[in-house]
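With one protein chain removed, the remaining protein chains of the complex are shown where they sit.
Chain nomenclature is as follows: A, B and C, assigned in order of appearance, with residue numbering initiated at 1 for each chain independently.
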Amino acid sequence: MNFGVIGYGYWGPNIVRNLASLEDTQVLEIADVSPSARKRAHKAWPGIKIAANAADLISSTEIDAVAVVSPVWTHFDLAKAALENGKHVFVEKPFTSNAAQGEELINLADKKNLKIMVDHTFLFGSAVRKISDLLSEGTLGRLYYYDSTRVNLGLFQHDVNVLWDLAPHDLSIMDYLIKATPEAVVATGQNHLNGCEDVAFMTLYFPEKVIAHINVNWLSPVKVRTTLIGGEKRMLVWNDLEADEKIKVYDKGVKISSHEGVYELLVNYRSGDMWAPHLDQVEALHQELSYFVDCISKGHQPFNNGCAGLRVVKMLEAASESLSKKGSLVYL
Amino acid sequence: MNFGVIGYGYWGPNIVRNLASLEDTQVLEIADVSPSARKRAHKAWPGIKIAANAADLISSTEIDAVAVVSPVWTHFDLAKAALENGKHVFVEKPFTSNAAQGEELINLADKKNLKIMVDHTFLFGSAVRKISDLLSEGTLGRLYYYDSTRVNLGLFQHDVNVLWDLAPHDLSIMDYLIKATPEAVVATGQNHLNGCEDVAFMTLYFPEKVIAHINVNWLSPVKVRTTLIGGEKRMLVWNDLEADEKIKVYDKGVKISSHEGVYELLVNYRSGDMWAPHLDQVEALHQELSYFVDCISKGHQPFNNGCAGLRVVKMLEAASESLSKKGSLVYL
Amino acid sequence: MNFGVIGYGYWGPNIVRNLASLEDTQVLEIADVSPSARKRAHKAWPGIKIAANAADLISSTEIDAVAVVSPVWTHFDLAKAALENGKHVFVEKPFTSNAAQGEELINLADKKNLKIMVDHTFLFGSAVRKISDLLSEGTLGRLYYYDSTRVNLGLFQHDVNVLWDLAPHDLSIMDYLIKATPEAVVATGQNHLNGCEDVAFMTLYFPEKVIAHINVNWLSPVKVRTTLIGGEKRMLVWNDLEADEKIKVYDKGVKISSHEGVYELLVNYRSGDMWAPHLDQVEALHQELSYFVDCISKGHQPFNNGCAGLRVVKMLEAASESLSKKGSLVYL
Partner (left out) sequence: MNFGVIGYGYWGPNIVRNLASLEDTQVLEIADVSPSARKRAHKAWPGIKIAANAADLISSTEIDAVAVVSPVWTHFDLAKAALENGKHVFVEKPFTSNAAQGEELINLADKKNLKIMVDHTFLFGSAVRKISDLLSEGTLGRLYYYDSTRVNLGLFQHDVNVLWDLAPHDLSIMDYLIKATPEAVVATGQNHLNGCEDVAFMTLYFPEKVIAHINVNWLSPVKVRTTLIGGEKRMLVWNDLEADEKIKVYDKGVKISSHEGVYELLVNYRSGDMWAPHLDQVEALHQELSYFVDCISKGHQPFNNGCAGLRVVKMLEAASESLSKKGSLVYL
């Protein structure tokens, strides 16, 4: 399978390296508008054609699939052109700038019988895989809340705010783990420097009293990547910055009991062992791209397809609307 | 100075112990409706009168000041009776169940020339004192955000939700440090067990783009007490669970520069040393009660007076209203 | 049962408080040569007789047992006098200043049919109890090593060096857990301030290739209380400064396999889950004193008796000899 890669900035080199390492897969062309990016690409991959313009790559008859690794506002046009030219599309998150664009791409791909995969990389890492298993097996019991913090200093984006930059990670993971659609969203935040919000907080109301919260911040002196997930039976903490023991499962909880004739509910705490399951060392992006090639070959629909990307975009759109109204409730 | 103490549950014993250790100050009577609390009080303080009812204590002519350390819904009646009987009042946080009660108590105390102190204990600890100094000296520069997380497993309250239980700590600290009044509040949350919210998130909009956020949770498997404060010049992290190095000041920041004729703003990161100032080991409650006695003796108004307590209650009221509407913006 | 307590410095108040809280047990007299210690004792325990001299307490016919909580060099004389006066003896660690003294006390107690307990408090805490269970159940497999670090800033002792001050904790725990006698000791160290070693390192060779190492230091800027225990099947880390999760058991290990005809051994690593068993919150000293009273009542020999204390003293003596020769091997 032959790939063209559009965009060789921060993430593009990882896409090229991983595609190049897959068997029976090669990158035929890389396009980037920046001369310095093209220079870097040429030095690292002397055997690959490098272009300033993506037009050739998109219309090339040799290329089967295109990876769109360029800024968000370019996703729709590039992905649309690639699909129209019969290419499968791997596109960076967030999928598109708005839901309408996402829907158009999904419809186009369906009509053309082509695959779209949105790069929700974390879903292929061993931590999210393990949490997904724990939830499926009922280890945590009924879900209470999902609370994620993703803060650090920069990188400031000029075209999107901190929600569109950082929250897609959390939203795609949350969407994958909770397996339900939020009913409503509240987002608050503030911009301090260049007109884009650099600090933002997002609450998502799910059915059955499940609540999710996401804290993203470009102005934090320390890097935090921590998610708390509380369930009826057990609770877990996922700290993605830990070298080992990224996931800790706590056999802790609360039980409500009410005795006959007793008006007041009795709350009992339960405190047991903690357990950190062993996680395999895998490169998530490698797994994801290998799965993409596999889905194309076998004609399968990837689970992180355009629809998954669209769900995240819809949440971001609702959050943006709420944010612009300083936190009003927006139904999805 | 002679004290009566109403309430000998979780916090009352600390009040009694600290009052007893002050020079020229003694506790003459303790009242608690619970027989087991009275039994504990009697064992620990054989020389102090113990009563089931607070009426005697409140009307006693020997008692100068009353500490109200009972549930929130009892604060108003007890404090009012004490003031009417000419007693100074030290009252647990939150000050009252609503703003109207707080205002009435403040007016009553003013009329009677009595002092009210609301037990915002953290303001007397060395960490908050140090942060206050750093802010006053301009070490952080212009403030960007205040983001606090206060989560752990329980204790569940039956009469108040997690906001009224845990957020008063954060709100009183924030009020003391930011020295400005929030314009509006957004609160979200969920109840899972007994009808009271056990998970809640609060955003406060301040003038000049300062934003505050508070995350409180009774259902967390791990205990977290962390506050991030971001400023234009420096940022700090206060982790109250650290034995040493509770406060870390980061010489990190972001600078926006714009060159003539350049449309795009340039964001530059700055990364320097970290510094953890030495904090004295003090018992905050001891400092606070000593200051209360001093304020009474000298006729000074304590900075954590009824007005400070009222400001916190107003924020809680606004948050409750927002929470009941699933997060709508409530102006203060 | 009636106790006399000799010594009311740093640890004495804890002994008195715990003895006083035991049922059917009371402290009749406290003796301390220091006027300020006597003043503190009197304030805290107005009902207990306070004396400068221990002679009365030792000869009192009302007192059944004596707790010796004074400096090491006084242990022998005080304990001997107490035993000669028919008192059971609870004595601070290290048991005595040398092995000969320890042996004499053990013999005297045997002859008089009295009990000696040496205050190896850690053996009654939930962490050591749990590790002991894990070792007994074979969770770690055959033991490889025991490596403990106990460092912090001060407290400097004037009469003993850092080995005699801090290592008795580690040696008593190690003795309890390993259940074997070391064959030889090597100790190195250095004094920098007042002639007593303030930094010291100790290696103990046990049978069957078990090795123990102890690192003690009065001049460390950070406090560390960490023990690594490596076994054939699993390994554990005990960090006593963790609020929760003091013990972490790692399902990690190494396997040696040799193939026929292959000269080189093959070492394989195994990496599995980590597990932090829940530990009950108990006050070790309370458990220990309760056990002491129980042993006396029932005529049982406590496991932390004079012989246990003597084993630790013998290791300290051997270590001192090695230290004075800058690290030569000393057989026990």
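The rule we apply is simple: a residue touches a chain if its C-beta (ideal position, glycine included) is under 8 Å from a C-beta of that chain, and two chains touch if they have at least 3 such contacts.
All values reported here derive from a predicted model rather than from experimental measurement.
S.K.: Tell me which of C:L78, C:V199, C:A276 or C:A308 is the one touching the absent chain.
M.R.: Spelled out, the listed residue whose C-beta touches the missing chain is C:V199.
S.K.: For the full complex, which residue in C:S59, C:N85, C:T188 or C:S290 touches the chain that was left out?
M.R.: Of all options in C:S59, C:N85, C:T188 or C:S290, contact with the hidden chain holds for C:T188.
S.K.: Please give every residue of chain B in contact with the chain that is not shown.
M.R.: Looking at chain B, the ones touching the missing chain are residues 244-245, 251, 271-278.
S.K.: Using the document's contact rule, name the residues of chain C that touch the chain not shown here.
M.R.: Interface with the chain not displayed, on the chain C side: 144-145, 147, 149, 151, 153-154, 156, 158, 184, 186, 188-194, 198-199, 201, 203, 205, 209-211, 213, 215, 217-222, 228, 230, 234-237, 248, 250, 252, 254, 256, 264-265, 267, 269, 271, 325-329.
The definition used in the following text is that only the chains that are shown with their structure count from here on.
S.K.: Chain B to chain C: how many Å between their CA centres?
M.R.: Taking the average C-alpha coordinate of chain B and of chain C, the gap between them is 42 Å.
S.K.: Chain A to chain C: how many Å between their CA centres?
M.R.: 53
S.K.: Listing for chain B: what residues touch at least two other chains?
M.R.: Counting only residues that touch two or more other chains, chain B contributes 222.
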